[in-house]
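Presented below is the structure to which this report refers.
Of the protein chains in this complex, all but one are displayed in their positions.
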Amino acid sequence: MKERPFNLVAAVSLCAIVTTAQAQGTDPLGVGRRMLTEDNPGELWIDKGKQLFHEKRGPKNASLEQCDFGVGPGKLEGASAQLPRYFPDTDKVQDLESRLLTCMVELQGFKREDVVKRAISPGGSSGSDMEALALYITSRSNGMKMNVSLGHQKEYDMYKAGEYLFFRRAGQTDFACVQCHGEANKRIRLQDLIHMTSKKGVQEVVSTWPAYRGAHYVVRTMQWRLYDCFWQMRLPELKYASDTSIALTTYLHYQGNGAVIKVPGFKR
Amino acid sequence: MQKAWLKWTLLGVPALIAAGCATAPDEATTRQIAEKMVREDFTAPAPALLKRLEQDRSQQICSKIAGAKLTQEEAAEVVKLARASIKYPASGKLVGDWKIGDKLAHDGAGDRIQGGRLEKRKQNGGLCQNCHGLAPGEINVGNVGPSLTGYGVQRGNSEAIAKLTYERIYNAWAYAPCSNMPRLGATGHLTPEQITHMVAYLIDPQSPINKR
Partner (left out) sequence: MAEPMKIRATLQGDVADVRILMMHPMETGQRKDSKGQVVPLHFIKNVVVTHNGKVVLDAQWSQAVSRNPFLGVRVKGAKAGDKIGVTWTDNKGDKRTDEVTVAAPS
């Protein structure tokens, strides 16, 4: 008996939202999505990432303040907007996560296998250090435009390899990325698929990762997203920070140049 | 004079590279670089599962980059290979039980690899709901492929339709070379028997998909 007024209030409120949305000609699910992006729990990890960046950690008891993300040691503003890029010290093209891995190993003395093992946290956990760091560093490019260049030969090679891989069909599903992400207004069940062969679509991709994954209650990164796609495609497991992952990221980020970075994104 | 020219040229080359003088790699180089990545960047609980990454001839043809067009000859070759791949169930009966087909059509699980383990169940799901509309009124359905609502209503349930439907599910590329649809039977994701149940689900007048 006591519960009925509450339910009525809830029902009236829901009706109000739906009616308002419809009256305004907007999609009620869209209203909900907008509310989630305005107050995104993922933001809670930005401060965590900042803390981890400055904290002395690992066997070498060092912070990441000397880590060079391409614009100078410790310089974070605008750094992730230019990633992936070529790094002379490793003679490789690296994305943000592989670069963090390099620094955590070289500067802090962590074992590579250990960092990789915990890089993707279990859903419902308090998240991994890699996820918080990747979010924090990317957030230091918020408001800036994606600006990847292919000036170095290895960058160009990486970009072309990523393009090749984007269209490479394999496995019992005969899927390449393009099968799901090559057309506008497509969805799998009720999950909208970003149209990545359009400028608008690919710009949305590159500007919204890392993102809070609602169903997992943690921040997820591009490395995780690529891994998860290959999982659904019934293909073997993509290695963390592999060249394949960096090639695909280079391809998408270059295509998405000009996108205004705004992280954390919010995904279902 | 010549020495100065040589000196300035040698200085100039690194300057040009530093200035961003990268050139587009040719197709063969890109393929070589990318295929090496495919060979090295994946793990699986058994070596046989790594073979999933190897492309067959049709997949190679159908991996057109950035909207490149399929030629007539390539399309014909894919169709020919697809037709040749079609296997029918031992019983010869192409129409199974629509109730089983209904379950399969809504099942998106099976055969995925995670954390060093293969997701093995009694049978693989049909994955249909991921991409296709099914029974009228279901909202949790994808639209990557055309809606299958009313499939049997539109086509009837003759032997010819049963055979066509079976073949399209077994290997869609026999009819639409390089279609986005997986070659579910030919790649082994589904068994011929499973496909007969899906045929029934699509064409049986009693199936929910044909409810008006």
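A and B label the chains in the order they appear, each numbered from 1.
FYI, contacts are C-beta pairs under 8 Å (C-beta built on N, C-alpha and C of every residue); 3 or more make two chains touch, one makes a residue touch a chain.
Since the structure is predicted, the reported quantities are computational estimates derived from the model, not experimental observations.
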Could you tell me which displayed chains border the chain that was left out of the figure? A
For the chain not shown, which residue from A:47, A:77 or A:192 touches it across the whole complex? A:47
Absent-chain contact - pick from A:30, A:73 or A:124: A:124
Contacts from chain A to the absent chain lie at residues 38-41, 43-44, 47-48, 124, 126, 217
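The working rule: only the chains that are shown with their structure count from here on.
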Euclidean distance of C-alpha centroids - chain A vs chain B, Å: 26
Report the residues of chain A in contact with chain B in the complex, numbered from low to high. 149-153, 155-157, 160-161, 163-165, 167-176, 179-180, 182-183, 185-190, 193, 197, 230-232, 234-239, 242-245, 247
In the complex, chain B residues that touch chain A: 17, 19-25, 29-31, 33-34, 37-38, 40-44, 49-50, 52-55, 59, 62-67, 108, 111-114, 116, 127, 129-131, 139-144, 180-184, 187-189
